[in-house]
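Taking it in order: structure first as structure tokens, then the write-up.
Note that this is a trimmed complex: some chains were dropped, and none of the rest were shifted.
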Amino acid sequence: MWESLVSAINDRIAAINFADFISKGIGILIVIIVAGIAIRTGSFIIARFVSGRSSKMNLPVEERRLKTLASILKSVLRYTVYFIAGMTILDTLGVPMTSIIATAGIGGLAVGFGAQNLVKDVIAGFFMLLEDQISVGDYVTIEGISGTVTGIGLRVTTIQGFTGEINIIPNGSITKVVNYSRANNKAIVDVSISYESDIDKAISVMKSVGGKLMEENQNIVEEPNVLGVVSLGDAGVTIRMVTTVKPTTQWSVERELRKRIKEAFEQEGIEIPYPRRVVIQKEA
Amino acid sequence: MWESLVSAINDRIAAINFADFISKGIGILIVIIVAGIAIRTGSFIIARFVSGRSSKMNLPVEERRLKTLASILKSVLRYTVYFIAGMTILDTLGVPMTSIIATAGIGGLAVGFGAQNLVKDVIAGFFMLLEDQISVGDYVTIEGISGTVTGIGLRVTTIQGFTGEINIIPNGSITKVVNYSRANNKAIVDVSISYESDIDKAISVMKSVGGKLMEENQNIVEEPNVLGVVSLGDAGVTIRMVTTVKPTTQWSVERELRKRIKEAFEQEGIEIPYPRRVVIQKEA
């Protein structure tokens, strides 16, 4: 038994296939060289693609964003090539990766399912950046949260609400984006007058209030417009006034208009009605 | 050991199979030629399919849209053929892609799940374009957001709301599309009168108001129609008037009708009732 053991060790050493070693070494070298070339070529293509695409889409994507996108894509490329090259080398060396992974399948399933949110976040974030849907400083409403964007990342977007709280939203859970900072907004003021009041007079008073404010307030873009009677309600007739204003200034314009209309109505004797009720007395 | 190493290198060089090199080279050449033919043939078929389908469905798809669709399909075809050709070449060269992909399976599962939203968006966008469900400029309601369509892309649709905000909606999350710009709309005005008022008189007043407005307003398509009593409510009898108007003019017609009916009722002595309450006094 001892001899067979010794001879086995000898055989083992003799069996070391130096030719195979060299062959594998050369193979690994080729893999590394090809990987290097792939990363450089890919990086170059990415740089051209990103800048080409942005100029083609006439997107107002500033220089900084372009660089961010290109560097993200390059990172993805680099890690992918590293991974493929590493796997090929391990395969060359005979590590049974496939069977190991198969064995890890149960956990893998759980991890795969569990990690899908992460992937969703990153894909959504990438497109939000590429399509320039929101910029830092925009006033937006996302998933019911309104505020000013303070940060846009690949995984999460940060919004500061009006009351100062920081909202952190994963990009993958963002479905609709409402952006108020990309176009002029409209200030809308609804005023009720009693059924006894004269609608035409109220409209002309509102128009003159709007006209006067436009002269004073730089945020108003177009002459305020009184649309007309939007409802015949319980308490009276509701009249709507619409004013085109610069982005995110609608709330201050609305407040100013409300104050002025109320005061003008008071001067002109137009009543803004309290709720009314006709009471019919009856004996028990 | 040294000699065996040298001889191993020699063997390795000798083992380089030039015939195999040429054989593989020819195989790769054939793949490239076939891929080229496939792209041209496919592009031709796509062009015919798209134009044929649009003429067959009598869709009012303008020239521009057709070209967009055809170019999208051609891109899909081109990238698919590139992918298949590339894979065949890598296979010919002996890169163990299948095992690499198998190894990448865990991440792949996560990526596959995470990317499904992207695919859904693109498929939905493609059919929205093909079926011409909405056009830029249409007034639509999509997923609770009403406004004017300002952009239709493969991945997202952009809608500008009445107050000026930009809504960006992924196509894959669009289930129902409501389009107001494809057919005449109806202006609906509900007016309440007290139980003491004469219904017939109120109806005839409303009819005459509607008739007069139709003469003045080009947006009204058909003679306004008073449907009748739609409810016997707490505050009184509610009468509904319906007017067919040109697309998206219903709101202005409704406002004008409301104003005129209110004024006509005032003249005719028909009361639009404030909420009423019969009060029965009782001793404590």
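Read from first to last, the chains carry the letters A and B; within each, the first residue is number 1.
Everything that follows uses one rule, which is that a residue touches a chain if its C-beta (ideal position, glycine included) is under 8 Å from a C-beta of that chain, and two chains touch if they have at least 3 such contacts.
All values derive from a computational prediction rather than experimental measurement.
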**Per this structure file, total copies of the shared sequence (2 shown)** = 7
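Everything that follows uses one rule, which is that only the chains that are shown with their structure count from here on.
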**Request:** For the sequence-identical pair chain A and chain B, determine the rotation angle of the Cα superposition and round it to the nearest 5 degrees.
**Result:** 50
**Request:** Compute the distance, rounded to whole Å, between the mean C-alpha positions of chain A and chain B.
**Result:** 20
**Complete:** Touching chain B in the complex, chain A uses residues 17-20, 22-23, 26, 83-84, 87-88, 91, 97-98, 101-102, 104, 108-109, 111-113, 115-120, 122-124, 127, 131, 133, 141, 172, 175-180, 182-186, 188, 195, 199, 227-232, 234-235, 237, 240, 244, 247, 250, 275-284
**Asked** For the complex, which residues does chain B have touching chain A?
**Response** 1, 4-5, 7-9, 11-12, 95-96, 99-100, 102-111, 113-115, 117-118, 143, 145, 155-156, 160-170, 173, 191-192, 235, 252, 255-256, 258-259, 262-263, 272-282
